[in-house]
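Dropping the structure in here first, questions after.
Removed: one protein chain of the complex. Kept in place: all other protein chains.
Which chain is which? They are A, B and C, in the order written, and residues in each are numbered from 1.
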Amino acid sequence: MIRILVQTEPFDLGAEAERLEIGSETGAVVTFTGRVRDVADGLQYMELEHYPGMTEKALSAIAEDAMSRWPLAGLTIIHRHGRLAPGDRIMMVATASRHREAAFDAARFLMDYLKSRAPFWKKEVSKDGSDWVDSSDADEAALKRWTSV
Amino acid sequence: MIRILVQTEPFDLGAEAERLEIGSETGAVVTFTGRVRDVADGLQYMELEHYPGMTEKALSAIAEDAMSRWPLAGLTIIHRHGRLAPGDRIMMVATASRHREAAFDAARFLMDYLKSRAPFWKKEVSKDGSDWVDSSDADEAALKRWTSV
Amino acid sequence: MKVQVLYFAWLRERIGEGRETVETEAATIADLVEELRAREPRYALAFSDMKAVRAALDQELVPLDTRLNGAREVAFFPPMTGG
Partner (left out) sequence: MKVQVLYFAWLRERIGEGRETVETEAATIADLVEELRAREPRYALAFSDMKAVRAALDQELVPLDTRLNGAREVAFFPPMTGG
């Protein structure tokens, strides 16, 4: 069961986790929540741009890949776009499985792929100007964990 | 900020995650929720015994260890005891950090230690009788991840 | 051949629009970049460092030497920063 949402509105982490807690075969649910952090010179807001159409396709492909790699009962990806304030939630993933190993691995896999393969771009706006957030070499390197297998 | 609760009552995962989302330095919150799974011959309930006094000490020691290994803004451990039905939540951990790596690693570390080093014992009661859940070699082996460093 | 060309993030800002229809005979995405660059300085500026540019063909991430092959939509953007 894959659930993918791309939206400007906030989401309810507790309710999303509960959606995955169905039946009595799911022993483990892992969630990750990403939030807007402040920057050195005081963030006014973050503007999250995305590529409508491709975003949904990319998230679905990443989700299907996770479902094929681990025995998951379900997974959820919610990613916001638009204007976000410091401390706002940006996105979440949640994974459900019989055991903790699969749930943890799959959540981490989803995050590693979302960071570098989902078409979102972050712009940080502070009183001194604005900057597009650079992609990180560490994030690109993190993907290698999953391809060397 | 360490929060540890040992209780018979259910807990509110969403509210617990939100407690860790303080300020604008925390970019990542990871949660793990463990649930009672059914067994082959139909679980009536699970009885969770623990060692009052030692439980709180052991959980505190595991939590302090995690705080010293990773740059965490906070972590939460809630573990229930008493009688639980199939599908009930048994326990949760939550970790908060600037970045996802520390939050994921710390949550996994907490789970690995809770499995084999927190004084809880699970008894599964089905209509055909009852059985104490055996500890798993895989759980014991999982601890090695953290000691070989 | 008519193709929809999309720009995101600072590529969009430098070029000044997010989407346009381009008439092109380019065989590959890289050829299309050359044609655009030759048009106007704002394109030359946007495409000055191709190591910082990624492309998608009909909404699939692809290398820059990929052939257009009748694609309807080509998108240019910096490395993604999701999550």
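Basically, contacts are C-beta pairs under 8 Å (C-beta built on N, C-alpha and C of every residue); 3 or more make two chains touch, one makes a residue touch a chain.
This one's a predicted model, so the numbers in the text were calculated from it and none came from an experiment.
Under the touch definition stated at the start, the shown chains contacted by the missing one in the entire complex are B. Among B:Asp12, B:Glu49 or B:Asp128, only B:Glu49 touches the chain left out of the display. The missing chain lies against chain B, touching residues 34, 49, 51, 53-54, 57-58, 79, 90-91, 111, 114-123, 132-135, 139-140.
Keep this in mind: only the chains that are shown with their structure count from here on.
Steps from chain B to chain C, taking the shortest chain of touch contacts, total 2. Using the mean of the Cα atoms as each chain's centre, the chain most removed from chain C is B. Averaging Cα coordinates per chain places chain B and chain C 48 Å apart.
Put simply, the C-alpha centre of chain A and that of chain C have 26 angstrom between them. Shared contact sites, meaning residues of chain C that touch two or more other chains, fall at 83. Counting partner chains per residue, chain A has residues 34, 111 touching two or more of them.
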